[in-house]
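Heads up, one of the protein chains got dropped from this complex, but the rest are sitting where they should.
The block that comes next holds chain A.
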Amino acid sequence: MIATSRSPLIFVVHLSVLLLVALWTLPTAGLLISSLRDKDQLAVSGWWTALSTSSQNLTGRAAAPEAQVERDGKFVISGNLLEGDDAKVSAFGFRPLQPTAFEAGTAADIGDGQTLTVKEDGSYEIVSPTRMEGTRGQRIFYTAAVPSRFTLDNYREVLNAEGIGASFINSLTVAIPATIIPILVAAFCAYALAWMPFPGRAILIAVIVGLLVVPLQMSLIPLLRLYNGVGAFFGVPAKTYVGIWLAHMGFGLPLAVYLLRNYMAGLPREILESARVDGASDFDIFVKIILPLSFPALASFAIFQFLWTWNDLLVAMVFLGAGNEELVLTGRLVNLLGSRGGNWEILTASAFITIIVPLVVFFSLQRYLVRGLLAGSVKGG
């Protein structure tokens, strides 16, 4: 690349890349930060204010009249609205329509000669000249500055109560075999297409390149019918893990064969020929020479296939059930979007759990992912 050392221009480059990076990372950062916030704070303030204290409008209730004590001829109810929380009350009120009518520390006349005082630290006092009646305490509205609070409670909740924990296991159950099983099948096929001459080889390769872009949608209905038919014939459920493993294998094979064939075809011919001269059979050559040498390509494909099976929603929705025992993370997340649409503490934590595994794979194995992309960029995802 050319050395652009002219300083004003390079400054613009730095700035624009910074802007793009910010645009691309902020949405994810917002999700992560929100998932760690206290759910009451998350609901009333943006995640970018997470570090500052937030001002919240809250409602509390004073203790019931039976807690009153007589002091200097007056009847007093006292307590603390914040109950030990590290917050500061700035204003309070006793009518729902005027929740911030009085400043903290001042006394409010609440009728019948009674006064209500709420101090900054949340302690309140109701003073009355006569004995107070009733069974319920006075309602108090107040505005408090609550310092930011981070918690893992959201994660604890979704992992247990919302079924994300079970779905995490289900996703692993789908993704692991669906990643490993196709590799060997594809590797043998790729070797034959790369190094074994036979009639029709060029046509087969062309067919596989064509299959790379066949939309999944074409397969769904016929396979659903096929699965239902097989299930009914053998008296087994149509939607099983075995079914989805095989489906993922079938859909992943074109890319696997294509990637591996290209890689194997690029291996030096001399190695193979000297092995042949030494009397090695194709099988020996494949197992002892080609397979170890192809490790980078195998790793690339494995990462692709894992990300694809883990992130897949469509195949799982069609070929796997929706019960607690089968629902994968992506499916569970879609359900939560419907049923818990407004509960962002649940959605953000669930979403982060679904994306954490691919992100770890991505950051640790990025090198292989890039290599695979460069080799297989014909594939349409």
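FYI, a residue touches a chain if its C-beta (ideal position, glycine included) is under 8 Å from a C-beta of that chain, and two chains touch if they have at least 3 such contacts; residues count from 1.
Just so it is clear, contacts and distances are computed from a predicted model.
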item	value
Record-based protein name (UniProt) of the chain missing from this complex, from "TonB-dependent receptor", "Fumarate reductase iron-sulfur subunit", "Carbon-monoxide dehydrogenase small subunit" or "Sugar ABC transporter permease"	"Sugar ABC transporter permease"
Options A:67, A:107, A:152 or A:169, residue touching the unrepresented chain	A:169
On chain A, residues whose C-beta touches the chain left out of the figure	1-2, 4, 9-10, 13-14, 16-18, 20-21, 24-28, 30-31, 34, 42-48, 169-170, 172-174, 176-177, 180-181, 184-186, 188-189, 191-193, 196, 198, 201-202, 204-206, 208-226, 241-242, 245-247, 249-251, 253-254, 257, 265, 281-283, 286, 307, 310-314, 317-318, 325, 330, 333-334, 337, 344, 347-348, 350-351, 354-355, 358-359, 361-363, 366, 369-370, 373-374, 377-381
